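I have a structure I would like to understand better, so I am pasting it below and will then ask my questions one at a time.
Yeah, one chain of the complex is gone here, protein chain that is, but the others are all in their spots.
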Amino acid sequence: MTRNGLLRATVFLAIGIAFPFVFSPAWLVNIGVLTLMYAALATSWNLFSGYTGYITLGQVAFFGLGAYTLAITFEHYGIGAGYNPFYVLPLVGAGVAFASLPVAWIALRTRAMTFAIVTLTLLFIVQQLAFNLHSVTHGSSGLMVPTPTTFGVDTYDNPFYFAMLGILCIALLLCWGTLRSKLGLMLLAIREDEEKARGLGIRVTGAKLIAWWLHVFVTAMVGAVWAYYLTFIYPESSVDPLVMIGAVLMTFLGGRGTLWGPVIGALVLVPAQQYMLLHLGGSQLYLVGYSAVFVVVLLVLPRGILPSLRDGVLRTRERRRTRRLEATTS
Amino acid sequence: MHGVVQAIILGVLIGGVYALMASGLTLVFGIMRVINVAQGALVILAAYLSYALFSHAHVDPFLSVLVVTPAMFVLGVLVQIVFVRSLRGSDSEELSLLVTWALALGIEGVLSVIFKTTYRATSPSYADKTLTVFGYQFGFVRLMAFILSGVLLLLLSLLLTRTRFGRAVRATVQNPTAATLLGVDANRVQTLSFGLGVSMAAAAGAVYGVIYPFNPGSHYDLISRLLSIVVLGGLGSLGGAVVAALVMGVTEAVVAVEWQPTWASFSYFIVLIAVLLVRPQGIFGVRERAL
Partner (left out) sequence: MSALLEVEGLTKRFGGVTAVNACSFAVPEGSVTALVGPNGSGKTTAFNLITGYARADAGVVRFAGATVRRPDPVRLSRTGLTRTFQQARIFADLTLVENMVAALQQPWRSAFRTAVRGHEKARALELLEEFGLTRLARERAGNLSYGQKKLLEFAAVLMGEPRLVLLDEPTAGVNPVLVEQIEERIRELNARGLTFLVVEHNMNLVMRLCNPVVVLAQGTKLAEGHPDEVRNDSRVLDAYLGG
């Protein structure tokens, strides 16, 4: 890890941990929870789609699966309230991730655009299942998760905040680790030229599946925490295309394929999104506003903030260098 | 037995309409490798236009096709020029997916503001009329919609095979660079084809509103079906889209009758996954093997 990287991580962690104590009003911590949630979703999306080049549009399906898994487990196994659900998170994450592998294997046999559509179809499938499997999910009536009564009124959001922060850190570590490992090398090779990679003997399917597993693992955990946070989930809210599109947008905004890009994207867009919801939510203009932001980001900054910044810095350095050269030669 | 055959009839009739909507989607993909996720929203937009014309000017929905289709063609052209054409670079395929999705959201938002989220249905006097042939029921509107779709699809295929424009389109699909070298204005072909694809959906949308109640959020249901159809048939294959639409329509109807309506739309996805297991490129798709 470079010294800069370590510095960035430390600063981020410090701010992250201090935030709910410095800015204690509940609504602020709430925005913090949502920001961290989207940051984790965007980062794990980047882990798969940014590195393999396969755009998945079904991420929120696993978000919903994580949410429902936690809620249903609560119903049938009574995990108890308080902090217990947080201990179950890795199990939920791993469970959903393993369950998703067969479908992923089928989907990964298709090429890029078809893959995007198939994953999008997954989204609709899971939503439909949530509606239809009444006996398990209570369909459109929704599922209740017991409210944690031990969290205290003033600091109720804090445990959820730190849970999301923890998951985000896991996601960032996974991203960072993947990039530095052979797995990362394989994934990038796959992204550049999959056929050539196969021809060289690289185990393409396995690499893709591992990246997939990791991203679902994180996503499902985020969904589970979200379910516990809201204490009430139903199909449209658990598998919401807007959540998926939001995570993708934030990744694009911040810069695909970079480590901190998705986090930055979330830091910019979530507060903006909440602001729009507050002022425009009732009138459905929220959708129009959202789509406008979306379009502007995609058309104006297709590469994202971080890569554009980096290019800008490089260009300024170049310009300064040539100016210095001109100055010395004239 | 009677129930199954009746279901098949129903499935074929609605499948034809989906085929019309899907044809535009797959055509646009074949030409510029863009998935227009807004196709569903544009269908709904057309349904609202036809609804408004009917409620305020008493224009028959089938007649409104004559107005709605050209209007949406222009809209399609504008959309392509403003949003799609400006996307360049190696990411343009994925970006177009997201941009058209944003467009769909925008359309949904605008429609919600204007029409609110209550369900509407265009209800001309003949909305419930049915014909009985050999003991089987044919909903009059569905039958008319099916015939309309068939006619338009036939016109589309004639356009593609018999006209100069159609040749230019097919050349661009096969090899855009070569087509340009031969004098085909790729930009124009792409823009006009996009408009064409949208207007196909619009024609279907104008009559869709008579068959099914709809609200701004209905586009999700539609696009999920259309995407499954297009992938099943093989991205870019017009014939594939038509076959897939009929297959899906029949499957959905039969499942609804023989099992349960709530699982009917789910059957779309099962069929899709099952086929992709065996043929990742769809029924008529081409397995891309870079050499």
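Annotations for the structure displayed:
Each chain carries a letter (A and B) given by its place in the written order, and its residues are counted from 1.
Simple rule for what comes next: a contact is a pair of C-beta atoms (placed from the backbone, for glycine too) under 8 Å apart; a residue touches a chain by one contact, two chains touch by 3 or more.
Everything quoted here is computed from the prediction, not taken from an experiment.
One of A:111, A:198 or A:303 touches the chain omitted from the figure, and that residue is A:198. If you put the hidden chain back, the residue from A:189, A:242, A:267 or A:299 that touches it is A:189.
Looking at chain A, the residues touching the absent chain are 177, 179-186, 188-189, 191-193, 195-204, 206-207, 210.
FYI, only the chains that are shown with their structure count from here on.
The geometric centre of chain A is 32 Å away from that of chain B, both derived from CA atoms.
On chain A, the positions that touch chain B within their shared complex are 55, 57, 103, 106-107, 109-114, 116-118, 120-121, 124-125, 128-129, 131-132, 195, 241-242, 245, 248-249, 252, 283-292, 294-295, 298-299, 302.
For chain B in complex with chain A, the residues that touch the partner chain are 29, 33, 35, 83, 86-87, 89, 91, 93-95, 97-99, 101-106, 108-110, 112-113, 117, 216, 220, 224, 227-228, 230-231, 235, 262-263, 265-266, 269, 272-273, 276-277, 280-282, 285, 288-290.
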